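Rest of the complex left out; these chains stay put.
For reference, chains read A, B and C in written order, and residue numbers begin at 1 within each chain.
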Amino acid sequence: MPIRLERSYRFSAAHRYVRPDWSDDENRARFGKCWIAPGHGHNYRLTVTVVGEIDAPTGFVVDLGVLDAIVRERVLERVDHQHLNHAIAEFAPGGQIPTSENLALWIRDRVSSALPAGVRLAMVRVAEDDDLAAIWMGE
Amino acid sequence: MPIRLERSYRFSAAHRYVRPDWSDDENRARFGKCWIAPGHGHNYRLTVTVVGEIDAPTGFVVDLGVLDAIVRERVLERVDHQHLNHAIAEFAPGGQIPTSENLALWIRDRVSSALPAGVRLAMVRVAEDDDLAAIWMGE
Amino acid sequence: MPIRLERSYRFSAAHRYVRPDWSDDENRARFGKCWIAPGHGHNYRLTVTVVGEIDAPTGFVVDLGVLDAIVRERVLERVDHQHLNHAIAEFAPGGQIPTSENLALWIRDRVSSALPAGVRLAMVRVAEDDDLAAIWMGE
């Protein structure tokens, strides 16, 4: 009987949307206020959902301390109180735009492979505010 | 690699549950306080989830300005600060009852066909308060 | 040592802003979308704060059951699932406009005089959504 555990984290980060291969006019037209230098920021809310069987002795799908350590070391310590375009190689100038969509996939890649045996990543949700979120759904 | 974008909107509207083909007693028995004339209201929270591939140059599943314009023109301008039984033909007396369930399907019909190529409607969620929501799930 | 107890309640109601002694143009200019007939609605959140000394045996400023009964009978049963302009004489056509400001004072009048001895009304806050509230402050 698989069950899911949904765990939320918060981090504060700055980001900017800009393509150096585009003119200023083109950047402004496509990215609007998100193009303004050197960027703005958000209180991100990250929700990680894992799925697996309940371990009978503990009643846990996953040891929460283990999950928290994975997310803290592999994600939060990389992005919290950072400017994403500066701190994350994939989002450096000329790389990917640090949208919630790209950030969700970057987090999925970093968390998915680190989970303990028997626990699978089911969903990663990155919300940049109460009204906008990107979601990767695995199962 | 499909990814989802979840976007929330708010609107304020009044509604009333009544069937003119039922007696007052029957209306009261089935609809309770929702039957009281001329109606009450809610701060609705509408969440629209779309799914698609990320556009590599922009990092977007969908241009948020485009999605917002679709929802604003096709939904919000029709329902915000309105009485649903008066403003929406489908919910006029003798038509459908303006429950969250029916409202979710009405919104799905209006948004789904208007989305840009490559973007599919995955979910419509209509919450009339923090504790009650209707959800249409596409994929 | 006075201490406060802050208690929140919810109700759903419809309302409309209109002055019959004004032209349609004037009503529309001053009240905007709030003028649209027959009205729209909100999930109101009412917060009542009382102040007094702690009763030593119970540790209560006020018996919560007593406070809840006062608010339910004198306020919630009058406004929940109602259209304020229809259900409340003070807000009928030609009377006061059912703004949050006027509603806060109407509630203060109904609650203040009913409180048990030794308990004073310190504040009434009426929020029509997350971003707008009227507050009457007594002390």
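Some observations on this one:
Criterion: a residue touches a chain if its C-beta (ideal position, glycine included) is under 8 Å from a C-beta of that chain, and two chains touch if they have at least 3 such contacts.
Please read these numbers as outputs of a predicted model, since none were measured by experiment.
Each protein chain is a copy of one sequence, and the assembly as a whole in this entry counts 6 such copies (shown in place: 3).
Simple rule for what comes next: only the chains that are shown with their structure count from here on.
Interchain contacts link the chains end to end along an open line, per the touch definition above.
Centres computed as Cα averages put chain A at a distance of 29 Å from chain B.
Per-chain Cα centroids separate chain A from chain C by 42 Å. Among the residues of chain B, none is in touch with two or more other chains. Across the complex, chain A meets chain B through its residues 17, 19, 30-32, 96-102, 104-105, 125, 127, 130-137. Looking at the complex, you find that chain B touches chain C at residues 10, 12-15, 33-34, 36-43, 80-83, 86, 128-129. Every residue of chain B that touches chain A in the complex is listed here, in rising order: 1, 3-9, 49, 54, 56-61, 63-65.
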